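Apart from one protein chain that is not included, each protein chain of the complex appears where it belongs.
Naming follows writing order (A and B), and every chain is counted from residue 1.
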Amino acid sequence: MSDAQILDRGYRRFEGSRSGLSGAVRSVAWHTTRSILGLGRKARHKVFPIIVLVVSFVPAIVFMALTVLIGDLLEGDLRPEYWEMFGFSFAATIVFVALVAPEAIVRDRRDGMFALYMSTPLARPSYLLAKVLAVMATMALIVVGPPVLFLIGYTFQSLGPESVLDWISVMGRILLAGLAICTVYTAVSLGVSSLTDRRAFASIAVVFVLLGASISARLLVDQAGFSDTWRILDPINGTLEIAPRLFGDRGDEFGDISTWLVVLGSSAWTAFGAALLVGRYRKLAAV
Amino acid sequence: MSGVVPPSRAVQLAYGIVLRQLVTRARIAALLLVGAATAAIAVAVGASDDRRDPLETGVQLISSLHFTLLVPIIALVFATAALGDMREDGTLVYLWLRPMDRWPIVVGAWLASITLSLPLTIVPLVISSVAVDGGNNLVTATVLAGVVGVIAYSALFVLLGLMLKNSIVWGLGYVMIWEGLIAAFGSFAAKLAIRGYTRSILTSITDVDLDLGDLSLTVGVVVPVFVAAAALVLAGARLRAMDVD
Partner (left out) sequence: MADWAPPVARPPTPPAPDPNAIVVVANVTKSFGDVVAVSDVSFTVGPGVTALLGPNGAGKSTLFRVMCGLTAPTRGTVKVLGVDARIDRAVRGRIGLAPQQDALFDRLSAHRFVEVAARTHGVSDADAAARQVLDLVELDADDPKPVGAFSKGMRQRVKLAAALVHDPDLLILDEPLTGLDPVQRNRMIRLFHQLGDDGKCLLVSSHVLDEVARLGSRVLVIAQGRLAATGDYRDLRTLMDDRPHRIRVATDGARVLAAALVERDLVDGVSVSFDSLMVDTNDVDRFGRNIAAVAKQCGVRLREVEPTDDDLESVFRYLVERR
């Protein structure tokens, strides 16, 4: 009996199992994350994400180092709270936010990949879900990373929460605060980025909206004497205020504003961004 | 037959080509909207009865809203695109492979970008400084600082556009991270940021203190202009030496 066999008959259909819609969403989310972080691409695509990551983590690392070296002298107000790590490198955060969302969705429209995705099991909602997951995951690196590192550092120095339950509680609050902050930034940046087909302009627009609204809100309150409530229009500081509230604390500037108003302000920004994004993609032709 | 194009004519030709490329309806409309928004904030602040000293309020507003955000970013949008867009889309060859020197091309591109940046920044600046009722000193200071800022930022970003892909992102990084974060860590670092000089012009003329704005008026004007000239010289050298697609 001959054991000869033909191994290659050319093109054949794929007969294996298909991962379906969830697999498609996972795949797009992972590919987008890689693209944002420059993974699998030349070194120059990684430079900017690395710079931003470093700048974001520097305050946490510096404070941890100080704790190790002169921990005894850092008592009371000199020792930062966990939630304070969220706001230290907000400039780097804003630049990263302005970079990430355009990279995630503008490139697909420009290169024609969006049309290609729409010819797969992905529909607009599932496509956007994949993009939201990717943007939030990468944003979480620099938003949640520093406070988590800080918690771990404090724990190693025996300065962290006393019991395991307390530790889990603190970690949970850090993650929840990070989730809230990332949700607002993701919604606004994706929404604004959906309005233009050029990544550079999308980045500029994100900066103008986030930073412009933030500076304007502060000016109206600090300089023009508007009521403190107007601060909830600040998408940067208003969103960061969620972090101290989860720890039962209040930021200096938002002291007189109720937690519900803070949440309302952040929710309004999220809704604004989401409405822009969904509205734009509903009308977008897949060609 | 053609001949060598003299520098003055080359500047004129480059200016015309780049200006036409930079003027797009969407770009101008979006930046007009942003300028209008900043002016609206200033009007709201100026109309408020609860504000503090008008001059101090005005300086804070102009410094934080215009010189932190509007001026550098509008300059960034036009200046990086001036030659950067042509480099990236492959049309730079239509300016480069010509019987002309390189520096007039750079100068023409820079002039085109400030032709658009200046009105889009100075007009909202003037409206804002008038709206907050800070007096003539504030108006003078903002116009001078605005012109100096646009000249310096534009030259720097023309160079950036020639050197780097995704130059707008790098420019944003300079404005937000370097000027926003690092320069705040000391007066030496602030001397390496154009924002330090525009602030110094504001403080020198209005006598209102601003962080990291303690250089003299002369230094505040001369150094950015010198930086602009140096950036343009480097851009010319870069244009001469670079590979063109």
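We take it that a residue touches a chain if its C-beta (ideal position, glycine included) is under 8 Å from a C-beta of that chain, and two chains touch if they have at least 3 such contacts.
All values derive from a computational prediction rather than experimental measurement.
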Touching partners, among the displayed chains, of the absent chain: B
Contact residue for the chain not shown (choose from B:Met100, B:Ile168 or B:Leu181): B:Met100
Residues belonging to chain B that touch the chain removed from view: 1-5, 9-10, 13, 16-17, 20-21, 89-91, 93-101, 243-245
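Please note the rule applied: only the chains that are shown with their structure count from here on.
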Distance between the centres, which are taken as Cα means, of chain B and chain A, whole angstrom: 30
Chain A-touching residues of chain B, taken from the complex the two chains share: 26-27, 30, 34, 37-38, 41, 44-46, 48-52, 57, 60-61, 64-65, 68-69, 73, 76-77, 80, 165-166, 168-170, 172-173, 176-177, 180-181
Contacting residues of chain A [partner chain B, same complex]: 44, 48, 51-52, 55, 89, 91-92, 94-95, 98-99, 196, 199-201, 203-205, 207-208, 211-212, 215-216, 218-220, 222-226
